[in-house]
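All protein chains of the complex are present and in place, except for one that has been dropped.
As written, the chains take the letters A, B and C, and residue 1 is the first residue of each chain.
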């Protein structure tokens, strides 16, 4: 049985595990004040071509989103997100628990357009009741999106321009960033993200680490006392070096830039097989997630060999499932599935 | 110049002001522990035919919504509301500031249907990711709605049934309740609200008081230590008797049940004139708010005599405005406007 | 029976009630955007000799403290207060409900010393774990204090200097400010408060208004979008002009500066009688609160004529009670009590 239900089913890249073993009993100071964590942060600053950035290591995606969004918004501000955005749907209200409204806009295949943000801001700014309303304070994007789609560099630049016009911060959730960076269709680099956003995070959990996300704040003055904010949110790992080790290894020899490649190879193979078999996909995604629209009869025969996640039922005879490959997916698994199609 | 911009432009009903003067220098204990407040609460319990209810007096609508919703929800729960609901749009994120998501559903003319709540709950309960999502915990309605429309008794009963099936609380915002109670088209009484909801409030600010809203909790066990919750939210008036006096007067001789009548008489007169003049309304509202769709040329001539609030622009040549009458609107003002039409 | 249990037992100064009656049915725009409120704010700016100040009118003390403190602190900051401070004890955790710790220091007769704040900051700044701790962000004082004592101008200046040295904001709760301003022992004026604090409030509820507190923010840039913050906290009165009218009247002809005088005359008379009768006081307070230490036998005979509030029991035979006079206390009441002593 092949499982393609999600991209966080495996543990860590072998290099990370070896490194953890090597330093396991070497005493380290707590809370990320160790030299390995320093080294990881330095490597990330270099990869982002942003020598002034503050880099902090948190544990998971929902936590990172809640901490960063809370740190960047004033109490009267909310965050703009696509209705399908992770912060809007699948974080159990973590953003609201921190006091902020998620202002949802319709997206397209998971993406928010600069034009829709511009419209929203214009409508808000010309509303006579705007002082009785939540102020838009930030745009939240994910790269790749929850649907595996990618923002183009031009789109990001337009979004930055809208943010500048309306005093919004721009934040990018990079839970699956490695699968964008390894994708030929992608033209947004780490330095682009550092140049265009107010904060973004480089996902570890889904991209080769046991766990962990690296937050990059290009202008550290935007979040004074970030360390204490992280502590207050219960997001400070006592043995911070566990995160340092993982990201130090992910950014040694540019491993992070390549680690998504096997996922994309597997996904491309499956996409080619789907096309050959005349099976359409619900979303045209170039990264590690694939959303085939399957006849239910075919689905039940596939089910014996491959496990995906239920996505939606567009009509009574068809089902959309999500297949997610990962850095650890063997190409042979994809080939088995392709042969079956 | 006649202003019909809102229903809270005037002060209090003369009876209230006289009563305030009469007791102004009579010493009263603080925080609503006085006998006048006791009397007001007793009158409201009687009017609601709910002798066990807890009645508390708060100051304004946004405050009341935030306090009651916060008191009735668990941290992981959100409140279902029409997308046009006051809590969803015009309270500057007060519900989210208290940690709860407002889960919006499309409404019709300001109203939420039991069927749409049922659908939402069904979808939530069958979603494999539901434990990663905000749980629906409450339905928020307003009677009349922000669009002046009314829930029928049958609709409220259906909503109660849905709430019972899915473990939701039902809360009704009665900021303009007097304008429902005085409306011939209305068939929902105070005892109905007490029987069918978990909490509701009887609006004072827009209905003859200087300020104040009376919260009714039919089963007080639902909100233990409500007094302290109110205090913590900064919603406890030191001179609570100011609220007691106002509601004691509003519920003496059933004044509250009649106080909306002049507003409805004025509104009906305007509605008749609009119909005669062939001017359609955007929303078919039977209470004290009217939403005529005016040609812009006509609007500019009206503007010299009557002031309303801009509502929306359905097309380049027309504008919808809102006209709101109140308990204090002279019928002559409505007649002037009718003559003009 | 004479009640001296608190200074908010009566309604409003007659001038205020007359003014309310006069404008009761004059239509006003909502939320304090009316001209009467503008006038009140202008008078207060003039009285504070601070033409740039932002003046906002809120409803009660706990609400005002929670809103202002929340607006002035970063999420990782707490507020320093005397252990007896109102925010520390009697606001049901309103400050914590907004996410901030109240950092209590021992006070003396309700007062916090600049030296104790300096010590606290020094200890904090030299603590190796400071980044794991709540940062001091503000000093909260009350003038007069909860014990009726007064800060001297020199003391306030020293406190300001400490705040400047350590990056703290200085906030003064003036719930009973009129009783300081009318007290001969006081040397702190409104312009002093405007010059030395980052925010303070001028109490109305206990000082002649029906209700209401006027917040003064000398440098408005410190609290951007204060209006929306107030709305979000449920502290925005729909008929804001009710507050405007009251403060416009309180600051017309400098009424506010004189309104406390009758309270002080009554209190001085009682203090003189206590001294003559050889009855000590627990706290040496020059304003409208008196804390006699009474033998229990004497207390029970007094109880038939005068009602105060229980304060504490220093030993089995004595009781400290609090007597509070107000702007409305007849001198004859004080004389009756004096005669009794």
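To be clear about the criterion, a residue touches a chain if its C-beta (ideal position, glycine included) is under 8 Å from a C-beta of that chain, and two chains touch if they have at least 3 such contacts.
Everything numeric here is computed off the predicted structure, so don't read it as measured data.
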{"item": "Option from B:18, B:132, B:152 or B:165 whose C-beta touches the chain left out", "value": "B:132"}
{"item": "Residue of A:233, A:271 or A:322 touching the missing chain in the full complex", "value": "A:233"}
{"item": "Contact with the hidden chain (one of A:94, A:121, A:150 or A:320)", "value": "A:94"}
{"item": "Hidden-chain contact residue, picked from the options A:23, A:109, A:279 or A:299", "value": "A:23"}
{"item": "Missing-partner contacts on chain C, residue numbers", "value": "75-76, 78, 89-93, 96-102, 128-129, 131-134, 309-310"}
{"item": "Chain A residues that touch the omitted chain in the full complex", "value": "3, 5-6, 8-12, 14, 17, 20-21, 23-30, 59-67, 91-94, 97, 205-206, 210-211, 228-229, 231-239, 242, 328"}
{"item": "Residue numbers in chain B that touch the chain omitted from display", "value": "31, 70-71, 74-76, 99, 131-133, 135, 224-225, 227-229, 231-232"}
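The rule we apply is simple: only the chains that are shown with their structure count from here on.
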{"item": "Equivalent interface positions on chain A and chain B, same or different at half", "value": "same"}
{"item": "Distance between chain centroids, defined by C-alpha means - chain A, chain C (Å)", "value": "50"}
{"item": "CA centroid of chain B to CA centroid of chain C, Å", "value": "34"}
{"item": "Length of the line joining the C-alpha centres of chain A and chain B, rounded to whole Å", "value": "42"}
{"item": "For chain A, residues contacting two or more additional chains", "value": "75-76, 99, 131-133"}
